[in-house]
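Structure record follows, encoded as structure tokens.
In this view, the complex is presented without one of its protein chains, the others remaining in place.
Our next item is chain A:
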Amino acid sequence: MLLQYIFKRILLMIPTLLVTSALIFTVINLPEGDYFETLAAEMQAQGEKADLSRIEFLKQEYGFDKPPVERYFRWVTGLLQGDMGYSFEYQRPVREIVGDRLLLTMMVSFVTIIFTWVVAFPIGIYSATHQYSWGDYGLTFLGLIGLAVPHFLLALVFMYAANIWFGTSIGGLVDPQYLNQPMSWAKFRSVLEHLWIPVIIIGAGGTAGMIRAVRANLLDELQKQYFVTARAKGLPPGKALRKYPLRMSLNFFVSDIGDILPSIVSGAEIVAIVLSLQTTGPLLIRALQAQDMYLAGSFLMFLSFLTVIGVLISDIALAILDPRIRLQGTATK
């Protein structure tokens, strides 16, 4: 039953990703011209003489003289074989440019999600079980501040504070000497040293939102009759809370996994520029500006893939967690 469900969900991913790829391709190709025209225009503006024959050759090489539909299919088939294409801007395969940054991005995102949960869960539970107490009000206030302050501002404040008080620069994710080095124990430690600041900054808004969500969800569940039943059996309050309302409010979290990945990745980009993190964010923005078709497109595709995987994981987890979904075959959300 469950296996069949998973299989069905995986099959459903295929059309989703196809539509996404078509959308990405269309949007990137929407502005006038392409990378080569932008390049030629930039060179001319800087007074250099554009090497028109070279541009012409590249255009042919990458099929830019072909109709868009054909280029789309070439791109998609390439992706399927693991070929993310070639970046014109960097004149290197996309995979080489992106590789290291992707790893760091995923690490930052993953740690941020964990951070969000670890902080938000206990606070949300406390707020819900102590509704309208001073603790609840205080934490709610803090949470609202977290929600209201823009990430990049928080990033600037952190950088300033760290400089003034600790005299350290917190920019970047690794010490410069490890940049473009293969992963090693020392590099990993250096990453860990730098990681906590972006994690706190990027996670702040999400954590605050999640606290509100946990509180609201749990408050709903605490009103439910089955919680009274559990206590009427004589269960201690903590145990009753964990087994029944908390378990029910987990549904919300799990279905949130799918949404949390893209929001953290996109929310992180501006912060990444401010803190000059070596994640993929700044790269993506630059690539989009320059219409670096393969870099931007392949990268966006990768993000969509992550999102779809996130949704898949959350759906499977939901089905395992909630027998109503598993046994009735219908999603209740």
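Here, a residue touches a chain if its C-beta (ideal position, glycine included) is under 8 Å from a C-beta of that chain, and two chains touch if they have at least 3 such contacts; residues count from 1.
Following the convention adopted for this analysis, contacts and distances are computed from a predicted model.
Missing from the rendering is one chain, named in UniProt as "Peptide/nickel transport system ATP-binding protein" (options: "YeeE/YedE thiosulfate transporter family protein", "DNA-directed RNA polymerase sigma-70 factor", "Peptide/nickel transport system ATP-binding protein" or "Zinc protease"). Mapped onto chain A, contacts with the missing chain fall at residues 4, 7-8, 11, 224-226, 228-237, 243-244, 247-248, 321-324, 327-330.
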